[in-house]
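Structure, as structure tokens:
Here the complex is missing a single protein chain, while all its other protein chains stay put.
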Amino acid sequence: MTDLLWLIPALPLASATLLILGSQWLGPRWVATLGVGSVGAAGLCVLFTTLQWQGAPLQQTLWTWIQVGELSAGVSFYVDGLTLVMMSVITGVGFLIHLYSAEFMAGDTSYARYFAYLNLFVAAMLTLVMADNLLLLFFGWEGVGACSYLLVGFWHFDAANGAAARKAFVVTRVGDAAMALGLFLLFREFGTLDIQALSAAANARWEVGNPTAVLATALLLGGAVGKSAQLPLHTWLPDAMAGPTPVSALIHAATMVTAGVYLVARTHELFLLAPPTLTAVAVIGLFTLLLAAFTALCQHDIKRILAWSTISQIGYMFLGLGVGAWSASIFHLMTHAFFKALLFLAAGAVIHCLHHEHDIRNMGGLRSRLPVVFLSFLIGAAALSALPLTSGFFSKDLIVLAAFEAPGIGPWLWAGAVLGAFLTALYSFRLVFVVFFGRANTLPDRQPGPAMATPLSVLCVFSLAGGWLGIPVANVFPAEGEGHPALWVEAVSIGIPLLGLALAYALFLGRRWDASGLVESPLGQAFYRFWHAGWRVDGLYDRLWVKPFLVLTVLLKSEPVDRLYGAVVALCQLCYEGLSRSQSGRLRQYATVMAAGVIVLLGVVWRAAGG
Amino acid sequence: MILALFYVAAAIALLSTAMALSRTNATHALIYLIMSLLSVAVIFFIIGAPFAAALEIVIYAGAIMVLFVFVIMMLNLGEAGQIREREWLKPRSWILPGIFAAALLAELLVLENGLSGTTTGVAVEPKTVGLTLFGPYVLAVELASMLLLAGLVGAYHVGRSFLARDRGVKHQ
Amino acid sequence: MPLEHVLGLASLLFALGLTGLMVRRNILFVLMSLEVMLNSAALAFVAAGAHWGQPDGQVVFMLVLTVAAAEVSVGLGLVLQIQRRFHTLDIDDATRLRG
Partner (left out) sequence: MIYLLLILLLGGGLAWASERWNPQAPRWVALGVVGFALLYLTVAVARLPVEQFSLLPAASQPDTWLAHTRIDWMPRFGIHFELALDGLSLTLVALTLLLGLIALSASWAEIEQRTGFFQANLLWSLTGVVGVFMALDLFLFFVFYEVMLVPMYLLIAIWGHEARSYASMKFFIFTQASGLLMLVSIVVLAYQHALQTGSFSFSYFDLLDHRLDPALAFWVMLGFFLAFTVKLPGFPFHTWLPDAHTQAPTAGSVLLAGILLKTGAYGLLRFAIPLFPEAAAEFAPVAMALGAAGIIYGAVLAFAQSDFKRLVAYSSVSHMGFILLGLYAWNSLAVQGAIVQMVAHGLSTAALFMIAGSLQQRMHTRDMGRMGGLWLNAPRMGACALFFTMASLGLPGLGNFVAEFLVLLGLFQVAPRMAVIAAVGLVTGAVYSLIMLQRSFQGPGDPERAVPDYGRRELATMLLMVALLIWLGVNPQPLLELTQPTVDSLLPGATP
């Protein structure tokens, strides 16, 4: 099976190539078969690999990619437990989402283009997680970014979608540039980009807290932050919802945005050498999860709420990474992929059945009209809120408890995480109650077909039971201390989501409390607007980066450097004009000048003659 | 005696030249100019160049000046021309040329200052001149003939369109 | 005769001609000034030739004569043309050569 590792990314890639080249000749049925089937086949390959896996990392080198001087990077794969988890999520969830798309996108004029991009994305994402060196990882990293750009801007005839796609690409590119610099720094230090060799060399050469290690990991973190939409580079994700909903489910919830988490986990041996960076990871995660949770509370667009919630959940993963709960983070990554994909697909079904309605204020009472969707959404929201026994509960609880155990700022991190959990439950069930209960505002005109319902059901199962799955990452990460925090800590962690659920019920369904007075007070309004605008980070960046850049372009548009050459030209012109004016045509003037010349000349002769 | 004659002739030459160039009436100026040329011819004779003196009288004072006379007659300047000339010859316009000419003269005189020597006063015969002219200087003669030919053609061309106007034929 | 004096005379005549050239606006007088200058140069040549008792000075004088003749013939033709075209003899008006 080891020899067939290459097949896993190659299958979707081949399908994408076929779809691009043959888009004119393939009918929609063939396109769907090819697009869905290739990912399914890749998923089967992953399944076989997993089943036959002995516990030792698998490696395969296809060919030497770049070899210059010290640098030697091959197109080679390295598959261990962590990779297997990621591969399973990508191909498994990916397959379900492809299946869902086959119905969701039916009738679109660019059906083939859609599946080509989606397959390309899967191939790039698989390359990212399977890469055995950072250069190949970067290849996949940029590849998924490009596919994300293409898919967010899939309906590019609307200029706003194009703008969202560009924003997504450019903002992540900022992180990518930082990551590239991190790669350069690591290469300068160790002369290799091979992840395993790098980890070994770093452990041998660097003591804990080495400044270079801190710098290098901070730069890598920059890349991770960009890709995973964490502070301060999170602004692109909510806008990226402009893409088709399955795309949001696959790329902007389940897989690509968690690439940052994967990167940190993959290079955890470097991060362990740089405690300040790890703390930064935790703090970034905490702030992001709180900021995003508050923002999610104040949104109206169903997809934006989910987007902010994704940011928030990835914040949990970062928090987990930051406090050393590696496997818990990866676990949360997996369960998050299940329930967030489920939520997005369910939301997509709602949108699909309601004529592309996005605003939750125009929804309501869908519980009885779209029962499958309602059930899916409910399960997804429960898992997202980490209600006990759902998959989200297991993973999030691990992270929250690990945060408490963290030395120093642990309790603060824990408190923040618990607050976040409360908010998560609040906004999740706000969504459920507003969309599915109450008065019906818009009526659905169709029901999700089998291709949409099947993935929903499968994901429901995983969202509920995913917590019981074990992930084979014990050999990858250092042993984590099995802390046993005080009982009250456990109790609070379990109880807080229920509290949030209760508050949501009271506010949005039971109408026990009417919070509108609070919201409409001037202070409440101010907060509301502040949070609705995502803490005005977008506006800040607009003023800080975009406007100055635009001003700069306007200033430079006339090409100031060319003025320099213009000055040379003007000088020549001036000389020409001056000299041509001396050609006045006046004979007497010529004679006078000539006389003066003769006088000077004779003077010179006289001096030269020694007079 | 001869020396005195030289100085007299020189004085006449200078004076008549100065008069010629400051006249407003072109005909008067021409007469003064001829006088100047004649006195230079006298000087040629004195310093031993009789052939040059003859040529000076025959060609310069004779032929060339007659050309001037013809042109002045054709232009028919009259009284109006004199008034205009007087207008143009304001004292102020003499200042700069005067300074320049004086400076040049000063330079020339200073440069000539170191020279000492005399003219022999022995005549160089026309025969000698002729032999030299068609001996070592034959190329110069050819050049001169070319120049005269060019002058002829040029004058004809320039003058022809002048004549053509009178016949009512448009040129150019 | 002292050579110096003859040359001095030539220089004086030349300076006079130059003054005339620069002062006069009437093209006829300009041509006369040119004649004076040519003549003064010729005088200097002849004087130098006389100093050595050689005929070369007179040969050059003849060349100067041809130059003067050619120049006057063309120059006077031009005078007529200028009078016809500009209806003036003021050379300051004839500035077609302006750059």
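Per-chain numbering from 1; labels A, B and C assigned in written order.
We adopt the following convention: a residue touches a chain if its C-beta (ideal position, glycine included) is under 8 Å from a C-beta of that chain, and two chains touch if they have at least 3 such contacts.
Predicted model, so just to flag it, every value in this text is computed and none were measured.
Asker: With touch as defined up top, name the shown chains that contact the chain not shown.
Answerer: Computed over the complete complex, the missing chain touches A.
Asker: May I ask which residue of A:Trp6, A:Trp30, A:Trp53 or A:Phe187 touches the chain that does not appear here?
Answerer: A:Phe187
Asker: Tell me which residue among A:Phe77, A:Tyr100 or A:Phe138 touches the hidden chain in the full complex.
Answerer: A:Phe138
Asker: Residues on chain A that touch the omitted chain in the whole complex?
Answerer: These residues touch the chain not displayed: 20, 63-71, 75, 135, 138-143, 146, 149-150, 153, 156-159, 162-163, 165-166, 169-170, 173-174, 176-178, 180-181, 183-185, 187-188, 549, 552-554, 556-557, 559, 561-562, 564-565.
FYI, only the chains that are shown with their structure count from here on.
Asker: Distance between chain A and chain C based on Cα centroids, please, to the nearest Å.
Answerer: 94
Asker: Distance from the CA centroid of chain B to that of chain C, rounded to the nearest Å?
Answerer: Using C-alpha averages as centres, the distance is 6 Å.
Asker: On a C-alpha centroid basis, what's the spacing between chain A and chain B, in Å?
Answerer: So the centre of chain A lies 100 Å away from the centre of chain B.
Asker: Give me the residues of chain C that touch two or more other chains.
Answerer: Residues 18, 21-22, 25.
Asker: Considering chain A alone, which of its residues make contact with at least two other chains?
Answerer: 592, 595
Asker: Which residues of chain C touch chain A once you look at their complex with the stated criterion?
Answerer: 18, 21-22, 25, 30, 91-92, 94-99
Asker: Which part of chain C faces chain B closely enough to touch in the complex?
Answerer: Counting only chain C, the residues touching chain B are 1-9, 11-26, 28-29, 31-33, 35-36, 39, 42-43, 46-47, 49-51, 53-59, 61-63, 65-74, 76-81, 83-84, 89-90.
Asker: Contact residues on chain B for chain A in the complex?
Answerer: Within the complex, chain B touches chain A at residues 96-97, 100-101, 103-104, 107-108, 110-111.
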